[in-house]
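Take a look at the following structure, please.
Missing here: one protein chain of the complex. Every other protein chain is in place.
When the chains are written out, they are named A, B and C in that same order, and each has its own residue count from 1.
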Amino acid sequence: MSAPLGVAVLGTAFMGKAHSAAWRNVGAMFPDAPATAMRVLCGSDPERTAASARILGWQEAATDWREVVTRDDVQIVDICTPGHLHAEMATAALAAGKHVLVEKPLATSLAEAERMAAAAQRAAGASMLGFNYRRVPALALARQLVHEGRIGRVRTVRAAYLQDWLVDPEAPMTWRLRAETAGNGALGDLGSHVVDQILAITGQHVTGARGALRTFQQQRPGPDGPEQVTVDDAAWAQLELDGGTVASLEVSRVATGSKNALTIEVHGSDGALSFDLERLNELVVTEGRAGWPARVLVTEPTHPDLEAWWPPGHVLGWDSTFVMQAAALLRSIAAGQAPEPSFADGLAVQRVLDAIERSDAAQGAMMPLGDAR
Amino acid sequence: MSAPLGVAVLGTAFMGKAHSAAWRNVGAMFPDAPATAMRVLCGSDPERTAASARILGWQEAATDWREVVTRDDVQIVDICTPGHLHAEMATAALAAGKHVLVEKPLATSLAEAERMAAAAQRAAGASMLGFNYRRVPALALARQLVHEGRIGRVRTVRAAYLQDWLVDPEAPMTWRLRAETAGNGALGDLGSHVVDQILAITGQHVTGARGALRTFQQQRPGPDGPEQVTVDDAAWAQLELDGGTVASLEVSRVATGSKNALTIEVHGSDGALSFDLERLNELVVTEGRAGWPARVLVTEPTHPDLEAWWPPGHVLGWDSTFVMQAAALLRSIAAGQAPEPSFADGLAVQRVLDAIERSDAAQGAMMPLGDAR
Amino acid sequence: MSAPLGVAVLGTAFMGKAHSAAWRNVGAMFPDAPATAMRVLCGSDPERTAASARILGWQEAATDWREVVTRDDVQIVDICTPGHLHAEMATAALAAGKHVLVEKPLATSLAEAERMAAAAQRAAGASMLGFNYRRVPALALARQLVHEGRIGRVRTVRAAYLQDWLVDPEAPMTWRLRAETAGNGALGDLGSHVVDQILAITGQHVTGARGALRTFQQQRPGPDGPEQVTVDDAAWAQLELDGGTVASLEVSRVATGSKNALTIEVHGSDGALSFDLERLNELVVTEGRAGWPARVLVTEPTHPDLEAWWPPGHVLGWDSTFVMQAAALLRSIAAGQAPEPSFADGLAVQRVLDAIERSDAAQGAMMPLGDAR
Partner (left out) sequence: MSAPLGVAVLGTAFMGKAHSAAWRNVGAMFPDAPATAMRVLCGSDPERTAASARILGWQEAATDWREVVTRDDVQIVDICTPGHLHAEMATAALAAGKHVLVEKPLATSLAEAERMAAAAQRAAGASMLGFNYRRVPALALARQLVHEGRIGRVRTVRAAYLQDWLVDPEAPMTWRLRAETAGNGALGDLGSHVVDQILAITGQHVTGARGALRTFQQQRPGPDGPEQVTVDDAAWAQLELDGGTVASLEVSRVATGSKNALTIEVHGSDGALSFDLERLNELVVTEGRAGWPARVLVTEPTHPDLEAWWPPGHVLGWDSTFVMQAAALLRSIAAGQAPEPSFADGLAVQRVLDAIERSDAAQGAMMPLGDAR
């Protein structure tokens, strides 16, 4: 048995906590994957980082990420910091020969994303982007069924990601609502997941995109009075794919009553699929032209990534996707294969989001994406 | 008690049968509305029309519609013929001083629709367009809740109308799939209902539209070999409304597994609504920003048009909407008020559909609709 | 073409209205069935009956049921009066050589029910009991699937019929809540439908029954102060069937939030079915031991009784079941066959209900039903 792979997580907020849970559990749920050791949690505040490290199961805490990414006892660097820090940290870690996992979005600008994808291609270490919804077993099953041809040629995808946390006009201003810190709003945060799923499930590439963005609540209370919101509350887009599929998507942070409703409907020439993240363990499958929608509880050992999980009918939570993501990275490292999704996959998504923004600026006209792969 | 209003139905196919059922039942379900007499059913084939008239409960059968629309014992002319005949028949009936009900679509061209709306405005008789889904009690309740402000300002509407009857590539060519006879495809047939609902529920007017059409199956078998399909199988659009709402819609005749799925989600600043025609008796209502989606079974006597129907929990069928539609026309006639929806409402819908087609031809660019009301 | 069969309906209340709708529409929806004429509506109040007759489409009104059931121009007597009148009216009509349809329950005592079943057996005319839910296409499909062996041997049925109209303790006293007028409460009113479905779907006979009744609200306001409720608000039972199936059922009039929720789950050795009357057009079908529950929209022309109805996806209402029931009676008359369900079927149900009441009195002990067929 070889030595365990040392892991460092950069970032101690929501995603740092979720990724820590993944590293804490991956060995127990996927004992066949390479073993890991939770070496170090890195954050900006020394005291809070130390407390988090202890609670979350890390051997050490640190505050200097540059030092962390070059440590000899660290083989995997898992980046959970805000998006504008991803590029610098990831390229440094790759340059130091580490395997790198970057929480989505890949970067906050297309230029950065392109540099990161190029760096990943050159690097010796594995690189992976944290689109964790690829690991939702029901979505992985959807992808598998499409790729096996079980629903025929995919004609349309109808997708949405609806949340409600900005419904209240008095919800305060944050960095997420400023273009300079967040890039964009619902489009980037929610739309990136949707676009990645469309690409993953269809296995196609986007050839053209059009769309629109809207900010319903233009001002929100800041500490010193009303401030201007400079990102979108909601966005709509239509994508044309090179396999003939047309996909539509809608994302919103002002969708009253929807908490975390990533919904995807796939209509093929010989069947259909539908999914709702609020019912993470279910995939509705229609097989054949005259079939009826069947509710599959995706908890069987034959379903993707579930061979070693709980017995059938024992449902999984959102956090399990991070455990599966960690396992996928470890298995790729062991196999010497490039993990999925790659930085290039993240770049493809970002190109689509960029085209949607350009289309919005051009009154909705179609933007071709000849090189969107 | 005054003499009953004599009714004539033009057309003996699917819609003629559905409207006949309405006239057969409206007196029993809405005894407060003016009484009617089922005078004459008019069709092109003498024998078949005679048989249908007998079965469907008509006193007489006829084949000459021009004669029928001027009969003294006919006060209401109900037009259920194919769309390209609507304009001539409706204007003739209005000119003869009759009340007129026209099955949707109003007409097959914008010019015709404008002439019909103008004729309706001039006429002494009442004129009504048969958007029967306005009478679905759950949709009428949705409209009422929005107009009462129960969900606040409407920010977004997400709608679709998905059917599957063209999924099979071997489904044969018909007049519905040729531009010259049908005008357009899913957009007109299904999209007209969706746009009318968006207008009715929000109470707003469309100021701009963009969209796209797609024909997935370009050829279908005709009697003498493959023929070219010249209408859309599916369409997408985004509408901007003058009250600040953004609406998106998707329609399809190739949506495997969806039989008659007109779905509408309305997100307001203080609540949300959602509806699915396959569950015609239900409206999902979220009240307040922190509310949860409640499934309302719309069969209570306090719900729209249900004061005289069956007891709570005894669900209604699709055909009941035609009974309610007939009652609405009769009540408007009795009250001397213009019935709803009017030909002008139908014209507004047609202008939106026309803008969507023009946007499709212009690569999706926004088409302004300054006068869409 | 032979002369139409003359129909008389006895009773002008809720069921009289529902059955009138059936006779008004059966010819249009089932043109292959024998034609009928709506001869006479019979009620106790001359004025109200005359008004109802006019509104509901009857040629005449009458108040003397004994005269009506012997009229030469009446071939079918449809009895919609309160249960305690059924026996006398039905036997008189059968004695007069008429075909008879009796709204459920067959009678209010087992002795009466036995006499009626015997009279039906002797009579020349057809006799049918109005368990209209047998005509719900989804339930008819359930029965068909079971009888075809599509879900294997039926092991268990889990059924309930839950309503909420007595939830309010201030809901007033009525004849339905007195044992002397109503016989029993939820057990007879709701349980009779449930037991009939269990028998129809399984095709088996009950060999033993146990159960319990409960009156949660013992007193309710009457015109002169509180009165004693002498029937059950809710009941539970377990049935053993001769094919090895065990069925459980629960009925309630105090089930808050349930309007008309007749739910039936059937678990077989090779599949399962489930149904909810509030979603009348749907049957959930699980085929095979490893199958998943598929939601079938029971509106296809291949589904029971739907060959001549609306196109797929156009849902049916509760009232359509009465149209189908009338058609079934007419077709049986035309074919010279005994209609289903028969008075004997109603008697079988009543024997089961009686055994449940006896079991309740005996602290829940099993009551054998050797002759329950």
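As a convention for this text, contacts are C-beta pairs under 8 Å (C-beta built on N, C-alpha and C of every residue); 3 or more make two chains touch, one makes a residue touch a chain.
This structure is a prediction, so every number in the text was calculated from the model and none was measured.
Only one of the listed residues, A:297, A:338 or A:362, touches the absent chain: A:297. Among A:45, A:67 or A:278, the one in contact with the hidden chain is A:278.
Although one chain is not drawn, the whole complex shows that of C:227, C:270, C:300 or C:340 it is C:270 that touches it. Not every partner is drawn; the one left out touches chain C at residues 151, 155-156, 158, 160, 162, 164, 167-169, 210, 212, 214, 216, 234, 236, 238, 244, 246, 248, 250, 252, 254-258, 267-272, 286, 289, 291-293, 359, 362-366.
Contact between chain B and the unshown chain involves residues 285, 291-297.
In the full complex, chain A makes contact with the omitted chain through residues 14, 17-18, 20-21, 24-25, 27-28, 31, 55-57, 163, 165, 258-261, 277-281, 297, 299, 310-320.
In this section, only the chains that are shown with their structure count from here on.
Chain centres here are C-alpha means, and the one lying farthest from chain C is A. Rounded to whole angstrom, the centroid-to-centroid distance between chain B and chain C, based on C-alpha atoms, equals 36 Å.
Centroids of chain A and chain B (each the mean of its C-alpha atoms) stand 42 Å apart. Chain B has residues 258 in contact with two or more other chains.
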